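One structure, as structure tokens, below. Some questions next.
Only a single protein chain was left out; the remaining protein chains are all shown in position.
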Amino acid sequence: MKITELRLHKLFSNVEVSASTQAQTTASDVNKAEEGRMNILGGHLTAPSVTTRVRPPITTHILDVARGCPAAGIEVQLEMYNAKQPVPVFGDLDQDKWILQGSSTTDKDGRSGQLMKIVNDLSPGVYRISFNTGKYNPDGFFPFVSIVFKVKESQKMEHFHVPLLLSPFSFSTYRGS
Amino acid sequence: MKITELRLHKLFSNVEVSASTQAQTTASDVNKAEEGRMNILGGHLTAPSVTTRVRPPITTHILDVARGCPAAGIEVQLEMYNAKQPVPVFGDLDQDKWILQGSSTTDKDGRSGQLMKIVNDLSPGVYRISFNTGKYNPDGFFPFVSIVFKVKESQKMEHFHVPLLLSPFSFSTYRGS
Amino acid sequence: MKITELRLHKLFSNVEVSASTQAQTTASDVNKAEEGRMNILGGHLTAPSVTTRVRPPITTHILDVARGCPAAGIEVQLEMYNAKQPVPVFGDLDQDKWILQGSSTTDKDGRSGQLMKIVNDLSPGVYRISFNTGKYNPDGFFPFVSIVFKVKESQKMEHFHVPLLLSPFSFSTYRGS
Partner (left out) sequence: MKITELRLHKLFSNVEVSASTQAQTTASDVNKAEEGRMNILGGHLTAPSVTTRVRPPITTHILDVARGCPAAGIEVQLEMYNAKQPVPVFGDLDQDKWILQGSSTTDKDGRSGQLMKIVNDLSPGVYRISFNTGKYNPDGFFPFVSIVFKVKESQKMEHFHVPLLLSPFSFSTYRGS
């Protein structure tokens, strides 16, 4: 296991513990039982792959670049596009086609809780991660921020870190690491 | 009339001419007749306000910061949120509630054509400007980019320039000038 | 002359007028006489090139993305690297090797005054544009910002717009248009 994974193992093994209290997650109840089973199985499985995940495949982090600190207390939600066509047609953002994966609120380090299950194979497709920036910066320009990104079939074992650099009148995002 | 307005008058008086050909705009037909009348009236009206607009209240511009040039040929659309509640509830992005204002494609300078009427009083509310980035960068991370921003009642005479700085794996936006 | 140039002609023909008052420029006196002669000649010359410049080859613009407005009153200076080797060696930033081209302060639109002569052929080489951000944001992270960029021999007829997107704890720059 490479050093980054070791480091993150430490990070998320703690997160898992706190996740059991369900204090901050408000994920949809769909598949909740299955999720619990997955987590338990996760502990028993000794997958032959060297890339067994120790954190969810999609994570985020918000920095407040106007104040120079992590942005705490921002609601975050992760959705996946689920329709017949593999990629949403531009301009057709019908809510019915987005399936909530999980939601959370950023902690004092600007990190969200777990937004999806810790699965080894991330389902390829189009995801949307959204941030309730209007509640955080009531006088800012952006009532909320939604970032749509795609995961290709060939990338399902990769990690996707999608951070937000936020100030009241600008934001940036990128595929992080 | 201040220098910026003069400069932009030059810019958009040309755009208006080309707009009459309707080559690149595919705005919804709603209010089209009224729009034509507005434009004609616009030429005759000698509004008492010193801030008579010579360009639409909302504009954009896309730069390709990976290639170091304007991003040409990107589809852009502008919508306005139109529901009973003044601001969309976080997570409720039902397509039915967004009303298309206009659409266009960026030219060789990375500028979109006219996305809305040249009105003096911009309707306050929540707008969404979207860019078909997936078509432009097929191997990039973002199938499309949507930016949601709000215009307050007190800001209806202001100009809103919302540019996009785009590379295949990152983007930034901000309230420009 | 294309529309952008026309627009900018309007912009900078006004700037030239105000430049004669020397209100805001504090450029080095080196070549000042020559600069005046150039400007006069500029008006008379009917260069055969369609790309006769109507603004300096290098310009900037500062937006305050924390406040959502242009950043006014920020000192800006432009230097060119002038040593035997064509490109500065990394880590060797000896001040003696940078030659001041001009300096100014941003106006209420966040634009600097003229930082160099309006010449058709920009000298290829390495330039440095610096911003006194510490004076503007005394509690911010950056005492000043310096951006080093290069102009290739093949690019000497191009325009270089190098904007700054500033907030107290972040900044971005890019080759603009």
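Chains here go by letter, A, B and C, matching the order in which they are written, and residues are numbered from 1 within each.
Just so it is clear, a residue touches a chain if its C-beta (ideal position, glycine included) is under 8 Å from a C-beta of that chain, and two chains touch if they have at least 3 such contacts.
It should be emphasised that the depicted structure is a prediction, and the values quoted were computed from it without experimental measurement.
Trainee: Under the stated touch rule, tell me which residues of chain A contact the chain that is not displayed.
Mentor: 3-4, 6-8, 10-11, 14, 63, 65, 68-70, 109-110, 165, 172, 174-177
Trainee: Which chain B residues touch the hidden chain?
Mentor: Interface with the chain not displayed, on the chain B side: 64-68, 140-141, 165, 167-170, 172.
Trainee: Spell out, residue by residue, where the missing chain touches chain C.
Mentor: Per the touch rule, chain C residues meeting the hidden chain are 75, 77, 87-88, 90-95, 98, 103, 126, 130, 132, 134-135, 141-150, 169-175.
What we mean here is this: only the chains that are shown with their structure count from here on.
Trainee: Roughly how far is chain A from chain B, going centre to centre by Cα mean, in whole Å?
Mentor: Measuring from centre to centre gives 30 Å for this pair.
Trainee: Go ahead and note the Å separation of the Cα centroids belonging to chain B and chain C.
Mentor: Computed value for the inter-centroid distance: 29 Å.
Trainee: Where the centres are mean C-alpha positions, what is the separation of chain A from chain C, in Å?
Mentor: Taking the mean C-alpha position of each chain, the two centres sit 42 Å apart.
Trainee: Please set out, as single numbers or ranges, the residues of chain A touching at least two other chains.
Mentor: Answer for chain A, listing residues that touch two or more other chains: 141, 169-170, 172.
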